[in-house]
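With one protein chain held back, the other chains of the complex are shown just where they sit.
Order as written gives the chain letters A and B; numbering starts at 1 within each chain.
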Amino acid sequence: MTEQDKVIFVVTHGEEHKNRLESPLHLASLAAMLDVDVKMVYTMSAGLLLKKGVAENLIPKEGRKSLIETIREAKEAGVKIYVCSPVLEWNDLKREDFIDEVDDIVGGMFLITESLDAKVTYTF
Amino acid sequence: MTEQDKVIFVVTHGEEHKNRLESPLHLASLAAMLDVDVKMVYTMSAGLLLKKGVAENLIPKEGRKSLIETIREAKEAGVKIYVCSPVLEWNDLKREDFIDEVDDIVGGMFLITESLDAKVTYTF
Partner (left out) sequence: MTEQDKVIFVVTHGEEHKNRLESPLHLASLAAMLDVDVKMVYTMSAGLLLKKGVAENLIPKEGRKSLIETIREAKEAGVKIYVCSPVLEWNDLKREDFIDEVDDIVGGMFLITESLDAKVTYTF
């Protein structure tokens, strides 16, 4: 394992699956602690988790912190977070509809080329 | 990246998840444009998407084209499409119940050996 290792998390499940929201972020944070380059690409219904006002108000389970806090922990660990452009197209959204924690909007080709270059591609 | 790079898409979600149907096909088409060898293996409820009469009549979202058109675009880009044999067994289906766009019916061992040889295995 060298500093250049890359992993990609493709996150596909959204708000309707409350018990699937935290794990990809936790795993991404852990990977980032190993000095791995970690990118998360939110697509399908998961993309809507990053719309302004969603993660701030989403508590995955009673007694836990809101999803935005888990997102911020991942960012602090060095994880990059992307939204896949079809999410915008399907839901009539613009870049400015997403939270500041989103590093960029990317197309499917980004996902493919990054995966081809990555050591692991997780699809959650 | 050489012409010999392989990627596998294992598709597991079917008709009940309308917003998950197009993305794997689009991503597969994009990968094929990079001269990557691209195979899609449809399994679990996703296998039923390739039954005659299903994709032809399935519009993933109002105003969009039917799924069969997205499947055909992937085929034209060079993507190979397979159905995993338990889909036939679980649903009492035969080879001829599937659309012509299906290249072959394959067993689980095909999926494993192809993955071991692939640069990326996506499971959507």
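To be clear about the criterion, a contact is a pair of C-beta atoms (placed from the backbone, for glycine too) under 8 Å apart; a residue touches a chain by one contact, two chains touch by 3 or more.
Since the model is a prediction, treat every value here as computed from it, not as a measurement.
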With the full complex in mind, choose from A:A31, A:A74 or A:V102 the residue touching the hidden chain. A:A31
List the residues of subunit B that touch the chain left out of this view. 10, 12, 43-45, 84, 86, 90, 108-109, 111-113, 115-116, 118, 121, 123
Which parts of subunit A are in contact with the chain that was left out? 1, 5, 7, 19-20, 22-23, 26-27, 30-31, 34, 36, 61, 119-124
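Throughout what follows, only the chains that are shown with their structure count from here on.
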Report the inter-centroid distance (CA atoms only) between subunit A and subunit B in whole Å. 25
